[in-house]
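Presented below is the structure to which this report refers.
Just one protein chain is left out here, and the rest sit where they should.
Our next item is chain A:
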Amino acid sequence: MSLIKKNNLFESDLVFDAIKESFIKLSPVKMFRNPVMFTVWVGTLVMVFVCVLIATGVKDQGSLMYNCTLTSILFITLLFANFAEAIAEARGKAQANSLRKTREETPAKLIQPLGEMYLNEIKVVPSSQLKKGDIFICEAGDIIPNDGEIIEGLATIDESAITGESAPVIRESGGDKSSVTGGTKVLSDKIKVMVTTEQGESFLDKMIALVEGASRQKTPNEIALTILLAGFTLVFIIVTITLKPLADFSQTPITIAAFISLFVCLIPTTIGGLLSAIGIAGMDRALRANVITKSGKAVETAGDIDVLLLDKTGTITIGNRKATHFYLSNGVKEEDFLRAAVLSSMSDDTPEGKSIIELIGLNPLNFEFKNHRFIKFSAETRCSGIDYDTTRIRKGAYDSIRALTEKAGNIFPKETEEKVGLISSNGGTPLVVAENEKVLGVIELQDIIKAGISERFDRLRKMGIKTVMVTGDNPLTAKFIAEKAGVDDFIAEAKPEDKMNYIRKEQSEGRLVAMMGDGTNDAPALAQADVGVAMNSGTQAAKEAGNMVDLDNDPTKLIEVVEIGKQLLMTRGTLTTFSIANDVAKYFAIVPALFITSIPALNDLNIMKLHSPESAILSAVIFNAIIIPMLIPLALKGVAYKPIGASALLRRNLLIYGLGGIIVPFIGIKLIDLFITILY
């Protein structure tokens, strides 16, 4: 459930704002950004001038009433196009505001620094006074005043304010889950937090500003499409202007109103009016999926992704591996093994480490150990443990422990080696425990694959996306899980640079790669990937490196992001096709109307049997105007993506929007013509 309201497309206060904004957007400076609508703007101005001329006595341009009606329809066309953009922006703003509301002034319990020592003297200051580097504390019930990193303690935090996720999350110092977000609420325990950003400049603040459209720039594809539309507009400028001498040759007088109507109907106003709304709506849909995108380009790129790098844990398998069994090496006493297993897992605060203690059910503090030193797990050594007195306990991956024991001149026991193989081939992860370079036994960790995940990979495959599972597991385990889950490839025993190398390799072959990550060591890969989604719970470095942030910390979110990107491009393509296909019917409405007085034979082209030249032109212009607001919902929601293969998708969209684009205006213009005829 998202806290961000799933508001209706047209909520009344949004509509009101948007209408106001539509008028403000009439300023020529703003209109100029959109070449198609700018020409309509110029045309409207010319028509106003024509109306004034008629009012002052010019005779050959038709009635004042008719010209004024046309002028106002053109004006409304402009407003409709502006409204489309404004409503998309307003929806974005509404969501940004609801995000920002959570970040209003909150009291902060600032720890006063004094020299190098921190005194526990606490001063309550407004959150706006917090500076980067300040340290504050938060206790149960407090709202966290600013973004920061936990430097001490652990707490459960309710992040529903920004993620909409009601289940509280645990944040603790050290590791990749140490960052907290301003506006979220501490539910239990007490944490000490160091401020990492200046007020108003936090990462989310910057991104919200982007979503609001304040700094929205046209994306490369949008620019290319604008060029296409501008090109069509130029063609129709040529067609309309040259028509004057051609008509003169046929002794057909054509009014300025008719010329401008023909022009406005032919240029792709439908897509021209909706183009920026589609772009804004793309980012907005991402936001609705609780993904904040740094730029519209990132969303566009997401639609092109060829390779998806997914972490095994949390994405493909449920949560974390759990210790399920242990197997002793021959001649090892069970109690020795248990002690070594528990002690080596003591400082291991990974869920796997905790699950070992859970499985064995002994409290490590009950054992005696002096002068101890914990050996942290590192991706290089791929083992962790504890040294005390003369005892060295190590627990880790099979090959690293094997190397350790063999280096010390010991033999790796055969039966344990067999067990390791068995566990791996069943998709489990073996953790070998050794004391003083002698193997004691092996612990089995097992993964549980998420329900429905292989269907999602199937869908991705049909979209043409290759999925790659990234895991620290050994190749055997990785292969087992990869096959079971249905991913296309895997990186086993992945070190941070492996991810990076994989991305580079795919990119050098021309593919676009997306990945999700949270840790600081993911940051380089996130930056290297074409689409890098950082989890909001991740470190600041990760969030800075990626181009999207997922507020839900949901690793499967990448799939949704890809679909949003595809929808964005498809909406542009289909509406362009629709807009241009519309011209066929408009020609059949307007061309006979232009020439009917001097070339009666051309009435045969009036296949819609429109009532009169005036009603035909009016109907076409009215249809041209009202199709814009009618398509706003489609522009905002996006055209549905179906993974049925590119050619089938093209056929489908061509049928709906191409053929539909030809037929719909014939019906629409005829109906409007009937209506106009009844009115007069």
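Miscellaneous remarks
To be clear about the criterion, a contact is a pair of C-beta atoms (placed from the backbone, for glycine too) under 8 Å apart; a residue touches a chain by one contact, two chains touch by 3 or more; residues count from 1.
Keep in mind that, in the parts below, contacts and distances are computed from a predicted model.
Hidden chain, UniProt protein name from the list "Glycerol operon regulatory protein", "Potassium-transporting ATPase potassium-binding subunit", "Ferredoxin--NADP+ reductase" or "Cytochrome bc1 complex cytochrome b subunit": "Potassium-transporting ATPase potassium-binding subunit". Across A:Asp17, A:Asp304, A:Asp348 or A:Asp550, the single residue that touches the chain missing here is A:Asp304. The missing chain, though absent from the display, is touched by one residue of A:Val58, A:Ile151, A:Leu228 or A:Leu671; that residue is A:Leu228. From the options A:Ile24, A:Leu246 or A:Ile607, the residue with contact to the unseen chain in the full assembly is A:Leu246. Of the candidate positions A:Leu422, A:Leu654 or A:Leu674, contact with the unshown chain belongs to A:Leu654.
Panel shows chain A; residues 220-221, 223-225, 227-228, 230-232, 234-236, 238-239, 241-250, 262, 266, 300-301, 303-304, 306, 461-466, 509-512, 565-567, 569-570, 572-574, 576-577, 580-581, 583-584, 587, 591, 594-595, 599, 601-602, 604-605, 641, 645-647, 649-651, 653-654, 657-658 of it touch the chain omitted from the view.
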